[in-house]
Structure formats: C-alpha cells, structure tokens
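With one protein chain held back, the other chains of the complex are shown just where they sit.
Read from first to last, the chains carry the letters A and B; within each, the first residue is number 1.
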Amino acid sequence: MLTLDSKLPSGPIQDAWTNHKNNLRLVGPKNRPKYKIIVIGSGLAGASAAASMGAMGYNVECFCFQDSPRRAHSIAAQGGINASKNYRNDGDSTWRLFYDTQKGGDYRAREQNVYRLAELSTAIIDQAVSQGVPFAREYGGKLANRSFGGVLVERTFYCRGETGQQLLLGAYSALEEQIAAKTVKMHTRTEMMDVVVVDGKVRGIVVRNLETGEISSHAADAVVLASGGYGNVFYLSTNAKGCNVTANFRAYRRGAGFANPCFTQIHPTSIPASGQYQSKLTLMSESLRNDGRIWVPRDANEKRAPADIPESERYYYLEERYPRFGNLVPRDVAARNAKDVCDKGLGVGPTGYGVYLDFAAAIEEKGAAAVKAKYANLFEMYQRITADDPVETPMRIYPAVHYTMGGLWVDYNLMTNVDGLYSIGESNFADHGANRLGASSLMQCLADGYFIIPVTIGDFLSRNDPGEVTTDHPNFAQAENEVKEQINRLFAVGGTRSSQSFHRELGKIMWEHCGISRSESSLKEGLQKIPELREQFWKNLKLPGKANEFNQSLEHAGRMIDFLDFGELMCHDALTRDESCGCHLREEHQTPEGEAKRDDDNFAFVSVFEYAGEGKKPELNKEPLAFDALPLAKRNYKS
Amino acid sequence: MNRLQALYATTIGKKFIAAITGIILFGFILGHVAGNLKVFTGATADGIPHIDEYAHFLKIAGAPLVPEQFVLWSARSVLLISLILHMTVVIQLALISAEARPISYVKSKKRAASLPALWMMFSGLLILGFVIFHILHFTTGTIVIGEFNHGFVYNNLESSFSNPLVGIGYILVMLVLGFHLNHGIWSLFQTLGLDNPDRNKFLRLTATGLTIAIIAGFISIPLAFMTGAMPDPVSYPHELLTGHR
Partner (left out) sequence: MKISLHVWRQSSRDDRGGMKEYQLDDISPEMSFLEMMDCLNEQLTQNGEEPVAFDHDCREGVCGMCSMVINGEAHGPKAETTTCQLYMRHFEDGAQIYIEPWRSSAFPVIKDLVVDRSAFDRIIQAGGFISNHSGPKPEPNSIPIEPEIAEQALDAATCIGCGACVAACPNGSAMLFTAAKASHLGLLPQGQTERYSRAKTMVNQMEEEGFGSCRNYAECEAQCPKGISIAFIGQLNSDYLKASLVEPVDRRGEMHSQ
C-alpha cells in the first residue's frame, strides 16, 4: 500500500494556501546554493520552475530532450490562459474560476488544489506581462479578454492564436536569464532514463545524452518532473511527436503512484488522418461548430461528392439525436457521436474516419466573405493541410486525443509519494479532475512553476542536509546498468518491424479499447491485446544503428517500452473506474442523452496505482475526495 | 575612440562605416555629375568652355585663404580614405561571411535578394577598376586615347568620346554603377537603422530616382559626343584660363 498523505490544509478554502505557506519551512538564501534541484522538462511548468528556483539561489539543473528548452510542446497551445481578473466587470472572481474548473473537471479533483489554482491565476498574468509577453490589448492599451468554452465570463487572455508560444517564450527567456547567471545549468538533447531512489528518498536521475549515447548519473537533493502529458500512447494525437510517458513511468516503476491514468481529453474537431502514414493530428478550433453543420451520408456506400448528395440523404446526426443543442453539444458528446457514425460505416474521407462540417448554410445566410473572415486563419490552415477550400466543400473533421488529466499522484506541495520527487504541470494529476476546462492548462503549468513549487520545495529541502548522497551510491550504478541492459536488449531482438509500426498498432488498440468511450468488454479485450503486442515487440523489433550515437530509432524504441506498459495501466484504470465522469465514458453508465453518469457514492476518489513488479497487476490505492466548499452537483451544460 | 574601436569590431560597426563612407562617396558622385553637366552649358565670352573653367576652379578653390589645390587635395584625401575604408570593411565582411558558410548548398534558390544586391562585390570591384582607369585617363592623362592636354577638359572629352568604343565602355560602367547605387543608397538607410515600414517605399523610390538621375547625367555626356550633338572643340590659350579669376 502507498502512503498517500495529501497534506491538505484545513480551515476555510479561501485562506488555505496562505495559511499553508505560512506554516511551510523555508531554506535561507545562504543555504539555497548548497541544494541541487533537478528539473525534467523545459515546458511552461519546467522552465518556469527552473527559472524561479534558480533566481531564488538554488543550484538547478534542467534537462530536456529537444535541442533547446524553447521547443517544449507547451508552445503549441493556441487559445489562451484563464485568469479571474474580472477586467470585464462581468462578475468573475476567484471563486467563480474555482467553481468553473471544479465543475468542468466533473468533481474528480481536490478542492484545495483547484481553489489555489484559481487564486494564483491573476498573478500569472502579472508575471507574464512583466516578462514582456505581448498579450492582446484594447484601444486604450488595456489588456483584452475573450470568452472560452463552458463558462459565462470573459476571462481568457491571449496572444492571437499563439498564447502558449508567447507564454513559453516568456518562461524560456526567464530560464535563459538564469542560465546566463549560472544558477541553472541546462542539458539539452538529454533524456531522463530513470530516477534513483535510496531508502524512499529520490537522490537523482540517470540520463542518456541523445547525441553521443552516453549514459550518466546526476545526484540531487530533489527532482522535479515536468515532463508533460502522455497522449501519444494513442500514437495519433495533437501532441508533439516527442511527447512521451517515459519520465513519469520510470518514476512510477520506482515507487511513485500514478493517479487517474485513464482520464484523457478528446477534442471533437481535429483534421482527420488521411492515411496509414499519418503521424499526428492537427486541431481545428471548436468555435467552428458555431457556424458549421455536422453530417454524414445516410448510405454507407455513398460515393458522390458532398455537394451532390441531396438533403434527404444526409444524416445530420447531432441535430437529429440532440434536437435541443444540435451541433453545439458538449465536446465529449460530439466526439463520441462522430466515432459512433464512423464505426457504423458512414464516415467520409479516404479512411472512413471523418464527418463533414458543412458551412454551406452559414455561407448562404451570411455570405462567403463574412464566414471566411470569421474563421480566416482556420480555413487557411485547413486548406494548407487538406488542399480543400471549406467555402467550396465541407470540412472533414474527427476527434483527436488532446490532453491527459491523469499523471503522477502529488500532495498539496506537488510532491509525489516518493520523498523529494515532485511532479508539476501536465505531468501531475492534480487540478483538472476528469476533464480540463479550455485555457486552463497554461494556467496550471505556470501556477505550479512560478508560484507553488518554489515555495513548497523548501519545506522538504529544509528537513534534509544538502548533498547527502552522491552518484557514488551503488543505486546509481545499478540504475545505469539497468538502462544499458535495456538498450542492449532492444538491439538484441533483431526482428523485422520498426518500433514506429508497433507504436501505430498500440495506438489503434488504445483508441479502440480505451478511447472516446470504454466498456468492460472492450477494456478487457484491450488488456489482452496489449501484452500480446508487447510480446511481439520484444520478439520482432528491428532497431537500426548503434547505442553510442545519435539514434532516433533507439530513442523511440525506449519510449515504446514504457508506452506499452503504460497502455495496460490505463486500461486497468478505466476498467476499475466503473462509472462515467468527465471525459471518461463507460458505455454502461450514461444518461439517455449520452452524457457521462457519475457514481459519487462509489467513485468519489482518486485512483492511485502502485507498481507491483514486472508483469504483475498494478495495485489500486484510493485517495478519497471531499466536497466541502462546493457540494457535488450534476454536470449540466444544457440549461 | 574606444567606442569606435568597439563598434568597428562588430559586423554592424563595419557596415556602419561602409554606410558612412558610402554617403561620402555618394556625395562625391553627386557633385561630380553636377559638375560634369557643365559640359552642356557652353563657353564664356572668351571662348573658354564652362567645364574647363569649372575644372580650374576646383584647383584654386579656397585661395587665397589656403594655398591653391589645398581644398582639392583635402577633398581627394577624404575621398581616398573613404574609398579605402569602404573597400576594407566590405572585404572584411565578405571574408567573415564566407567563413560563416564553409560548405555551400548543392541547390540554392533566392526569393528576395535582388541581382544588384547579390552582385555588389562584383559591381564594386568593377567600379574600382574604372575609377583607376578614369583617373589615369582624364586626370593624369597617363592613358591617352586620341589627344590629351591638361586643363582642356572639353577637348579631352571630345577627343576620347569620339571613339565609340570608349563611349560605350563608359556607358556600360555607368550602368553597373547604377546597379551599385540602387541597392547601396537604400541599403545605407537600413544599415543606419533609418528605414522602417512607414518610409520604406519613399526611401526606395528616392534611391532609385537619385540613381536614375545620376546615371542619366553621366551617360548623357559620352552619348552626346558620340552622336555628334556637341559643338566642336575650340582652341584658346591656356593662360587665358589661369589668368582668368
């Protein structure tokens, strides 16, 4: 059993974070340089944490697998970042942002964490502006806002469609400032291969230099994982190609609990895959559903061009199935129905996995120019990728894996159950429950990195002497050997299939059995197929090149090992969570309208999985959730 | 001085020097073409071509405050130093740039770089060669084409440009100078940080306009002589000019 002490502050939620901070132990400025902190990942969470702790005087080392910290996938976030500034005077407040986030997460997150996130949201905007993040401004020079899905206030700050990029560049520049000041040492093109734990405390990491292949150990007084999400377990997702679960999964294998791994957000409007070679999916903004009508041909054998299909032979399935909300049903409902009609053979496009999003009606009503102007860059992006002009012919869309709410279990201080091992940003599970609200991911990463971890980490460090364990400890040598052995094992297989082909197959299994909707039978089937695929992988992998050189095939194969094991863990979680909540839809538990039906009596807890050893079923631990500030309510976006 | 040294050490500083010396050399070209056009204005009552008179004035300008030829040689020194600096920094920059791309592309395609911009080094060297030739031809009279007599500018021009090869050669080189100026004049504004989207069009039009005006002015002279549109040379005693103050 894991010891899950969430260290939640007591008392009124409005004062919880302040009181908690007041009671934390601190490390004095003179002592901070003596403590070494390792940060894995340089996205919004990692870069902001490394920069903040470096500026405080800690001895920080940051690692990323890309060639520069600026490449992390946070850069791709488009829409914006929420903050309860209430600049619009429309009744926004910390409380309302807290309420929206908790409700959006379908009450599967910790209240205190979510409240703290809302409370810190405004400071993030202040911080970013002071770094030179050029948020959109109004004519008077004041910050502009826009509204985002699922809320009734305008609280989203944005830089065109590149908010993530600008916030990341802000954090990156702060990080580079600290690198220049020599408080942070950056290791690029370096991948974390293992964490080293000695007597229940994290003591460092083992990494592989991706250019030379060298395996080396780094000791530290604390390790912060900011390694992002694991959507790529589905192979096709909106994530960057390099996103992986390895850092988190290796931590899990060393004893860290993995919380709610099955909570995956699926975005309903992405550009569908065009063939077997498809390597990633590109998101199209959901706002398109405001003017587009979604349909498929009624006849599975339809061969005509969409414009030639008469109205009577078109199946506007959302409008027919949900007459009240039509094309504007919630994300998850839209996504599930698209999959449903495609599974019935009605899908369109070369792969049969796509539905039409048709602007003809809007164009007739408002004119092509008006519609085009409203969605200019989206239409342009769509045309660039598909060569189709959405004004002439309907768009094709399909749901895509977008964000993973699950992650390493952490306490209120963002520390995992392994002493000194922290997890921040998308890599932890803490704030979004079973579904993340739009424009909240950037907020969480930066709250964790700029404002939470720099304070909470001192509480742990101050209880420990710096540099207690060095890389001379035998556990480092052992971990290094295990890493090397694993690489040798990969080369030794000598089969016929590339690791990419296994990844594609795993993705299909995950999508089929643990995707938009899940059922007991599909999950059980998935749990059978994944071990079979893993066996194939270890029998039939073909790995070119050598270990001690720049070898992207090896990098991928190493990550595949963890994806294979992790996919199984996800299915286990989805199977044990015998309810529907947020993005997790168990077909056995839905309302007549196809919405998730929660089971608060039996499942108001966080599922925390504990590694039980190679080939053994992971052990489920439960952290019960309390709902004192916000009583449980049914998620309802319909009235 | 430290500031200039530090500035010179960088490529932006070297470009700054290229731009400033470019302005000086451009100023010379502007003066030169303006003076040259005196060839068209005829002669004094004494029969001295205005251009001869102007050439003589350049020699004695500033006297008696300063000795004769003092202003002339001061100007020549400034121009020579500018030219040397202009060439030095440009060659240094070219070497730095060559070092920045030790392996060239197998395939290389340009989208925006104009031919004049890409061929600045070539046009510059051609102009340099021309300047040397031009000085030996019309200033020192070392290279004699037809007839040459010091001080008799109009006659010397007529004598050289009546040879169509010389005339055409001069015209071609002036076209190359035009290419050099068309890019160079705009470029110096950008280098000095004076261009921006607000005035870019104006500056580029100005550069092209000035270039066309200057080159047209230069070319008109050999052209006029070659086509026989100019009056015949006259002879007058040289003392008449030197005594004429």
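By our rule, contacts are C-beta pairs under 8 Å (C-beta built on N, C-alpha and C of every residue); 3 or more make two chains touch, one makes a residue touch a chain.
All figures in this text were calculated on a predicted structure; none of them were measured in a lab.
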Among B:Ala45, B:Ala112 or B:Leu165, residue touching the chain not depicted: B:Ala112
Touching the absent chain when the full complex is considered, from A:Pro33, A:Gly200 or A:Pro350: A:Pro350
Contact with the hidden chain (one of A:Gln66, A:Ser217 or A:Asn475): A:Gln66
Options B:Pro64, B:Pro102 or B:Gly228, residue touching the unrepresented chain: B:Pro102
Omitted-chain contact residue, chosen from A:Ser84, A:Gln165 or A:Ser607: A:Gln165
Contacts of subunit A with the absent chain, listed as residue ranges: 48, 51-52, 55-56, 66-73, 75-76, 87, 123, 125-127, 129-132, 134-144, 159-160, 162, 165-166, 169, 172-174, 176-177, 179-180, 186, 188, 211, 238, 240-242, 274-275, 277-280, 282, 350, 384-387, 450-451, 454, 496, 498, 500-501, 542, 544-545, 549-550, 552-553
Missing-partner contacts on subunit B, residue numbers: 2-3, 6-7, 9-16, 93, 96-114, 117-118, 120, 183, 186-187, 190-197, 200
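Note that only the chains that are shown with their structure count from here on.
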Mean-CA-position distance for subunit B and subunit A (Å): 65
